[in-house]
Every structure is written in structure tokens, then in C-alpha cells.
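Every protein chain except one is present and positioned as in the full complex.
Going by the order they are written in, the chains are A and B; count residues from 1 in each one.
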Amino acid sequence: MPKALDAIAALRGKWSGVTDRASLDQPAINVPAADLLAVLGFLKQEQGFDMLADVSGIDWSPGVSPRFTVVYHLLSTTDHEYVRVAVDCPSDTLPEVPSAVGLWQGANWHEREAFDMFGIRFSGHPDLRRILMWDGYPHFPLRKDFPLAGVDTLLPDLEVVAETKTNAIAAPMAGGPFVAASGGINMTNAEPRAKDESWNERRPKPGS
Amino acid sequence: MPVEHIFPDSASRNAQGEFETEKMSLSMGPSHPSTHGVLRLQMELDGEIVTKADPVVGYLHRGDEKIAENMTYNQFVPYTDRLDYLAPLANNMAYAIAVEKLAKLEVPARCQAIRVITAELARISAHMMGLGAFGIDVGAWTVFLYSFTEREKLYKLFEELTGARFTTSYSRIGGVSRDIPAGWTDRVNAFCDQFLPILEEILSLLTRNRIFTDRTVGIGVISREDAVNFGLTGPNLRASGVPLDLRKDKPYSGYEQYDFDVAVGTKGDAYDRYLVRGEEMRQSVRIIKQAIAKLPGGKWYAEDARKIFAPPKEKVLTSMEELIQNFMLVTEGPQMPAGEVYFEAENPKGALGFYVVSKGGGVPYRLKIRAPSFCNLSILPKVCVGAMVSDVVSILGSLDFVMGECDR
Partner (left out) sequence: MVSANSELTYDSKIEGDVIVTRADAVINWIRSNSMWPMPMGLACCAIELMAVAASRFDIARFGAEVMRFSPKQSDCMIVSGTVTYKMSSAVRRIYDQMAEPKWVIAMGACASTGGMYRSYAVLQGVDRILPVDVYVSGCPPRPEALLDALVKLQEKVKRERSFSKLNTA
């Protein structure tokens, strides 16, 4: 895979902030948020990584700094190689990175998804709205402090809510899925249990 | 007595003397016969012409990525069935290979070949469904009945192999759930032999059908540049003239051993996308035949992957070693190294990618699913503008998406 490594070597000469990122497969780099668009543009226009395969957010859980990372996977449609570009959000409370929509139209929906799921804002995005959850949903579901079961929330269609008396409630977790945990010698701790027990028969529901 | 003329000369006409019209907004979906699933298109129309299209997705967002963070790698396999529920066998394989890449695990050649056979059968099944639904969208009901008959034959084969019609969970991390039954490959061969003439018959119902060509040729043209720019993959990308096929260009699971051609379109319209899918099914049959002809012997799972793959049940019940292995796997989960991998497989709908971030242990820290349908649909605001409302139906049918993986 000389192509991707060449590209990274060329990058290093231009931007001193670019560092190698631990990876088990393709070449990966960390980029400071300020250089992100320049680096992505360089990879696209000069190095032939013309397709944006994927954009995903990562939450390294509350208290960790930097908390949010955005990861871009680029693919070269001619050399058939991938490269991974990661950027840490400078702020942990109001995460924001520049938007790549100017480089790839396809980034539009990916960034909307990262905003929807993590609350990461993309400056310069033409239409940063929620995409998977409904407009007005108050939480960011893929953040680590958000329970899998969800929290009690009002549904958007108030007419239907009035008719059915139903709202979004925390899903019952007592029935599983049960997940094995590494408990060492202590088999009681290792017993498979629901990993997210934000509420069950004994504990009150979040948001209620 | 003079009658009142409701259109006086001066009213509702602009400077050119044309009637002033208002833009109409039309919400198509989320429940609509021609949306393959729960897609909603919020459109703005000028008469019959679409001036703005805003797809609203997320009506089938089930939280798969959050669920993945809350269970072990093995437990997530059934959820991959339900991403692209027209080709679960291919999804299982993509997920299994992604996690195997994380574990640096090589599966035996037999396992790889079995996976290729199942993935290509899944491709035929998915394209058959896409064809049938496309046919219905443009008014050809017969194609659906023909293609579903073939799908039922495939389901019979899947059921014999995996125990389920389409929620198969067949490829597991480190192998496949069981070896192929005796005589199954013969039945697959027999299916392929009878399928080719039927495929030609089905395609002949559409390829030169005047109604079909009128509704697809030159409709929904996606240029080569746009296709790459929007991250389209699979048949939709190839129909626009980009010969990117991960089976050929980044071979996995032993695809490099098989001889097949990549179908590429020239115009990038709905008709090209239909033609590419038709050709892909022929190529799939070619791959299946080759894979069966040189199906290697040996194990169907990686025997050395003791902390990842559960041994066969009869061994668990009779041998101490395997019993312990099974016990540890259930109580501790498969043990993975820390790190991150990204793997894309060429699924029927396009490149299905899994980005796995692991901190070690049995549970993924973050699992991002790169859904081909999600990327393929993101081009709708561009390609629908300027089309007629009825063309939108044809465009949706030709893009052949599944909301299960689009919304995850």
C-alpha cells in the first residue's frame, strides 16, 4: 500500500500538526481541527482519494478530554486504498469541527448523522438538522452518558399523543440482551447480565 | 344579465402573459406503495416538475449502533441480518470479516468459499427483489411474481443451510455456524442451471418493453462525478461508469480466485442501473459455479480461534476441552485486542462498511455501520430536481435501497 503511505509522508511535510494514529489496518492520521479541510482537500485533489466512504463520530465518554473525535474514511477509486483521518473536537462541551460538504456533497448526510447522534456541530454545513431522530428530540443518543433504553420524551405529534396517551418511554432492559462480562475468578460478577441497567424492576426509570 | 367571468383578463397573469402558478408541496411517504420501506420525500412541485426534493429518513432508526455497544461481538450477529434484510447472508459475512480483521484471524479456505457462495446467492436474492419491486414501481406486476418464485427457491436453499428463511445469522466471527449439508451444493448447482434461462425470461419482460424503457431511459441520470462525490457504491456507482467493485479491487474472502466481470453502465440512468443488476446476477451465478467446483475440504471454522468461535455442539457435549472453551466464550465473551479497523464488503446494495473501535474485551466500544443505502439515497435531492413526479417513482425503484440499513 505505498500510495496511502506516500500521501501521508507528503502530508507531514506540509502540516506539522499531522501525527500517526494507531490502527490495525489501513494508514491513519490525526489532524488538528484547524488543518482538517486543508488536509482532506489535499488528499482529495492531489493524492486521488476522491471518495468519502464514511464519517463517524466517537464519544470517548464524559470526563475524558478530548471527548469527541470525528473519523473520516477516504477511498481512492483508482488505487483502491483507504486512508483514515481522525480529528479531535477542540471543545468537550460544544464540539465543533469544520464541515467537509464543500469537498464532498456526500458528507452532508454523514455529518447530519454525527450531529444527530453525538451533537457534534459542523461549521459551514448548509443544513445541519437531525436526520435519524425527529426534529426537536432533546438528546444525543450515541453519547456514552445516554442509556440504551432511552429516556422518557414527548413524541412530536401531539394530536396522536393526546389520542393514544403514549410517549417515548425508556425501554424495559430487565429482559436483556444479557452480556457476558469479564469477572476473573468471581463467577457471580462474570454472569451475563444486561449491560445497560439504567432502569429495571428495582431501579427507577431515567427521566421519570 | 352578464355572467361573472372568474378569470378576468388582468388577473393571475405575469408579464409574459402566462398564468401565475404556485409551488405545491407534496409529502410522499413514509407509507407509500412505491417507497421501498419507510422513506419520506418532501417535495416542492411546479406543476408536474419537481423543483426541490428533501428526503426524510430515520423512520426505521432502531438504534443498532447503540445496541452494538451494549452486547458482545457474537450477540450482534443477528442484528446484522436485519440491516439489509434482503441479503442477510452478505451482511453476516461483512460483519464477521470486519471483526476477524480486528482479531487478526484467518478463516480456513472452505469457510471462505462457503461464505462466497452464500453471499452471491444473497446477491441474486436481493437483486431479484430489487427487480420485482422496480417492476411494480413502473407498472409491471408480472416481474414481481416471477422474481419471487425464484426467491422462494433460494429461501428453500437458505433454510436448508441455516435453518431460517432470511434471518440467517450464518457467518459467525471465526467461521460459519455449520458445515453445508450433504448434497446442498448439487441443489445450488441445479438452482443455478434452471435460474439462468428464467433470468433471461424475466429480463426479457423489461429490457425491450416499451413502457419500461420509456420510464427509465434517460431518467434519473447520475454523472460519474456526482456518483463519486456523493459516495455512491455498488450497482448505482457502476451504472454511472465507475468500475469500482470491492470484490475485484480489494478482494476479501478469496474473491481473487474467481473469474468474473464487473458490469459497468455508460449513461448512469435508471435503465443502466437495471441493466447492471441484471448482469451482476449472471456474474454471481458464474462465481457460485466456480466456488462449488473447487470447494476445498477442511474445517468450516477457525479451530485455533478458541476465544472467539464456539466449537460444534456435539464436541461441547462430549469433550472437556471444548466444553471449557464454550463456557469461557459464553461467560467472558470473545476476547478482542484494542484498536480500530474499517472493513467494507461489496454487498448487493453497495459497500457495507463496519468501523469497529475496540478497547479490548468482548464488547465493541463503538461500531459504526456505513450503510450503502444511506449514501445512495443522499443523492436524491440532486437527481430528483427537474424530474416529473412519476419519474421520482422510477428513480427510487432504480436506486434499490433498503431502509433497514439506511436508518439502522
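The rule is simple: a contact is a pair of C-beta atoms (placed from the backbone, for glycine too) under 8 Å apart; a residue touches a chain by one contact, two chains touch by 3 or more.
Bear in mind the structure is a predicted one, so any value in this text is a computation, not a measurement.
Enquirer: Can you say which of B:28, B:45 or B:60 touches the chain missing from this structure?
Expert: Missing-chain contact among the listed residues: B:60.
Enquirer: Going by the touch rule given at the top, which residues of chain B touch the chain that is not shown?
Expert: 30-33, 37-38, 58-63, 66-67, 78-79, 81-82, 85-86, 129, 144-145, 148-149, 151-152, 155, 165-167, 403-404
Enquirer: Just the residue numbers, please: which parts of chain A touch the chain that's not shown?
Expert: 132-134, 139, 141, 146-151, 153, 155-157, 159-160, 163-164, 166, 168-173, 175-177
We adopt the following convention: only the chains that are shown with their structure count from here on.
Enquirer: What whole-Å value do you get for the distance between chain A and chain B if each is reduced to the mean of its CA atoms?
Expert: 23
Enquirer: Which residues, counting only chain A, touch chain B once they are in their complex?
Expert: Within the complex, chain A touches chain B at residues 22-26, 28, 50-54, 56, 58-59, 71, 73, 75, 77, 80, 82, 84, 104-106, 108-109, 113, 117, 130-134, 141-142, 146, 148, 177, 179-183, 187, 190-192, 194-196.
Enquirer: Considering only the defined contacts, which chain B positions touch chain A in the complex?
Expert: Within the complex, chain B touches chain A at residues 57-58, 61, 63, 65-67, 69-72, 75, 101-102, 104, 226, 228-232, 242, 244, 246, 249-250, 330-333, 337, 339-344, 351, 353, 355, 357, 361-363, 365-366, 368, 370, 374-375, 377-379, 382, 407-408.
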